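One protein chain is absent from this view; the other protein chains keep their places.
Let's turn to subunit A:
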């Protein structure tokens, strides 16, 4: 009984919530609303999948929020100030994400700086760095540059389509690009972590780095790759953010970080995994999305929503560390 509760408790709770909101509010139970829930968690979900990779190798990445906002600024800067096309802007962002991940990994692995501290430092560094090119201004088409001239570029239509285009899926114009990206990345990282040798080795590195090293695994390389994955995923989140907002916004991304970490941690409890896993992370993100969408439709103010989010996280962690720990022993 306890086993069943631990394995399926969270999924059951998710289903119960969906049923509750469908009854309690009008408009919750519709394909559009369902798609929208995915859309509202797409960006944090992608960040959460990235941070899951670092959790798997026993690390942590605090810089994902600021990587995402830096990528957003970089995309806007590339198009509006440098007048590049969408393709260049996307590549530019991905390169920044990969580079930041690589630097994080190198600092953590070779300089032996603890992961929390290294990525915290990186977070501050990026917060400042993203503001330097425009002297603290947000980037929008027609903006005035620090030297007084007007920026000539615009967000290219192809790039805006990332934020606005919708694919037909049974209904016309139903599924936005961000949701498709989320689903693809979720399946990719899930398959990668669970079914490839590389992914299984990452779990081995996370659970016992010394044993993995003695077994001949290049532990350092696996760790660095985990941070690169995390950085790239965060920059993809930033690209989607830029495409949705249509400008480069000065923002710390701290809320993105916190929501993403919450989703990944809730994921520990899904199916009684008690470890970071991509499927759980996706469910965790979805769970938060369902809650927030439902509560907003019921006119619940934002601070109550933060409270509920926190409560869910605490309960999920209790599930993970207390209940499942006992049965395992």
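Keep in mind that, in the parts below, a contact is a pair of C-beta atoms (placed from the backbone, for glycine too) under 8 Å apart; a residue touches a chain by one contact, two chains touch by 3 or more; residues count from 1.
Going forward, contacts and distances are computed from a predicted model.
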item: Protein name (UniProt record) of the chain left out of view, among "Na(+)/H(+) antiporter subunit A", "Dihydroorotase", "Glycine betaine ABC transport ATP-binding protein" or "LacI family transcriptional regulator"; value: "LacI family transcriptional regulator"
item: From A:40, A:84 or A:277, residue that would touch the chain that is not displayed; value: A:40
item: Option from A:114, A:142, A:157 or A:310 whose C-beta touches the chain left out; value: A:142
item: Contacts of subunit A with the absent chain, listed as residue ranges; value: 25-28, 30, 32-33, 36, 39-40, 43, 69, 72, 131, 135-138, 140-144, 150, 164, 173, 176, 241, 244-247, 249-256, 292-294, 296-297, 299, 301-302, 305
